[in-house]
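Note that this complex is displayed minus one protein chain, with the remaining chains in position.
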Amino acid sequence: MKDINLLHIVISLLGIMGMVSLNAVLVVWLERKTAGRMQFRHGPMEVGFHGILQTLADGIKLVSKQLVAPSHADTALFIMAPVVSLVPIFVAMMPIPFSATILAHETDTGLLLVIALGLLNTLGILLAGWGSDNKYGLLGGTRAVGQILAYKIPLLLTVLTIVILAGSFSLREIAMSQNGLWNAFMQPVAFLIYIVCIVLETNRSPFDMAEAESELVAGFHTEYSGMAFSMFFLAEYSYMFVAAALATVMFLGGWHGPILPAPIWFILKVYFLLFLMIWFRWTFPRVRIDQMLMMGWKVLLPISLINFLITAVVLAL
Amino acid sequence: MDNFIFKVYYLSFAIVLAQTVAGGVLAVAAKNLIHCFLGMVVALIGVAGLYYHLGSPFIALMQVMIYVGAVCVAIAFGLSLTRKAGEEGLKPLSPMAVVPVVLPAGMLAATLKGLSHLEKTGMPRKLDESIIGWQLLGNYLFPFEIISVLLTLAVIGALSVALIRRREKNGNI
Amino acid sequence: MITSYVHEIVRGTGSLLAGMKVTIKAMLSRTQTVQWPRQYLTLPQRFRGHIQLVPVESTGYPKCFACGNCARTCPSKCITVKGKKPEGAKKKSPTTFLLDFTKCSLCGLCVESCPVSALGFSKDYAMAGPSRQDFAEMDLLSSLASPFSTQASKEKDHG
Partner (left out) sequence: MGIFEILPGNIAVYVTIAHLLFGLGLFGMLFRKTLIGLLISLELLLQGVGVNLMAFGTFLGHDHTAARVITLFVLGIAAAEAALFLGIAVAVFRNYQTVAMDKLTQLKG
């Protein structure tokens, strides 16, 4: 316990909060810009240089709005849900190494920590759906639960593949072990499965069944407004960052790269993955829930299992 | 500074204790089943905190992952599938209620009496947990394999039990 | 069965990549929209906005001589024309030319019927106003020089 320095904790918490907000501002802007350009539009152009402050303006608008709870809602659950979905993501940012030295909290079990806390996000979605006394909300929450059951096993199997390659649960050591060859080239199948899984994990299109606008209005956050809605929003974009950072550490060699300093390489790789997710969102139509479950159980699970087996056998030989 | 850190540590332990107890009571006594579920989640996270304070972050994280991530989500799923209004809450208390009070109390008294003869061993230390892996595939290989078989059987069993109706209706799965 | 399973996965991945190629191409090409209040598109030659009076090129007065053909032809009776002879002129000139744009269906019969092609279509598409009344009596003369008002303004200048 003595090795924890209070100053270090405070600075890293402040850093994480700043990181989360800055990242949300940037990624939302990037998303809207990309969406615009892919549909031959400009995207936001008015607030700031090419609309870069648009997210900030929207945030101020959202914060200044009133939070209205439906009259039959379970108020405790209703208010708790956004907090439950946001706070674990904050904590999950702690063990992510931006370089060999820049990380908030060094732990041997960093990978497990991030995955375990990521699971709590779905709990928040479920509580939101349940607490808001709305059939669309409930359907969205239940869909999110079905989704988590379908993708979590393939996700864990791919993660285990990487763990047995690196021989450690520590994110720093996993990144260190890829100094030469990135895991993305050693484990292309696992990389592809993981890319699909992070899209599933963050509830983004084409797998945004939990909030499908065209079917469920806005799914689990139909009843949310103002600050609570913006917390869900922040949670989604922070979770995107965490998932992309985890993918960078596990498959893209973390901070390794020539010429540029390590943290910049890390950020570049993370933003490449974030752009990939945005690209998916604006290209693919939403799949149906049964198609998603079929894919999870019948495609991702067997392939990841076979991949894991082959890796284990090859390593044992 | 050190003193302050220790204060924070003790405070976190007190919070974990309070959380576990409150969650447990909520899980058992709440009228609404979803509040029970919530209480269970709170208690399980509290127990994970207890594991952490016992010097085992690995078990704590496995607890969060398996219980909060998988079991709780599955329970929530079952909850939403089998929910029916008017069936929640507790049965009226009966003399049977003495059992869950007396039995653990008696066990606790016996245990504490036994413990009072031993000397204090001090604060739990964090140990190297990679040994767990070696132990699992060494000394405990047989139980480990049995657990694996049990899990597989449980999944197959759960599937077949849940699919009985559909098989009867459609003639196949 | 296994081959069809693998085949389907490979084909599916290929089609996903094809879709992604389409969107990235779209992203890198030019945008089709413009930043409207600051940028305007040039409208096509045959754009048919609301009607407007065509001026005589040398003087800037309207060509119209207030025959009233357009008002009579208009199926929804949304044109009001009044005119008289200015001093020293051979033909009449309109004193009032009002268009009720709330009724106008932009059929263009008035333009067809005008004997001297004094009516045309404007290219004004950005039309919005705070009240209905702004469009119930659009004064089409206001954008043109008028043989009456120049006199009036001359008098005003002298006075």
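Lettered A, B and C in written order, each chain numbered from 1.
Just so it is clear, a residue touches a chain if its C-beta (ideal position, glycine included) is under 8 Å from a C-beta of that chain, and two chains touch if they have at least 3 such contacts.
This structure is a prediction, so every number in the text was calculated from the model and none was measured.
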Touch partners, limited to displayed chains, of the chain removed from view: B
For subunit B, residues in touch with the removed chain: 6-7, 9-11, 13-14, 17, 20-21, 24-25, 27-28, 33, 36-37, 40, 43-44, 47, 50-51, 53-56, 58-59, 62-63, 66-67, 70-71, 74-75, 77-79, 81-82, 84, 87-91, 93, 96-97, 99-101, 103-105, 107-108, 111-112, 115, 118, 120-124, 127, 129, 131-132, 135-136, 140, 143-144, 147, 150-151, 153-155, 157-159, 161-162, 164-165
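Quick note on the criterion: only the chains that are shown with their structure count from here on.
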Pairwise touch network: line, ring, star, complete, or other: line
Interchain centroid distance [CA atoms averaged], subunit A/subunit B, Å: 27
Distance from subunit C to subunit B - Cα centre to Cα centre, in angstrom: 73
Separation of subunit A from subunit C, taking each centre as the mean of its C-alpha atoms, in whole Å: 50
Interfacial residue positions of subunit C with respect to subunit A in the complex: 9, 16, 19-20, 22-24, 26-33, 35
Residue numbers on subunit B that touch subunit A, as the complex places them: 1-2, 4-6, 9, 32, 34, 38, 41, 57-58, 61-62, 64-65, 68-70, 72-74, 76-77, 80, 129
For the subunit A and subunit B complex, residues of the former touching the latter: 1-2, 4, 6, 74, 77, 107-109, 112-113, 115-117, 119-120, 122-123, 126-127, 130, 138, 141-142, 145-146, 148-149, 152
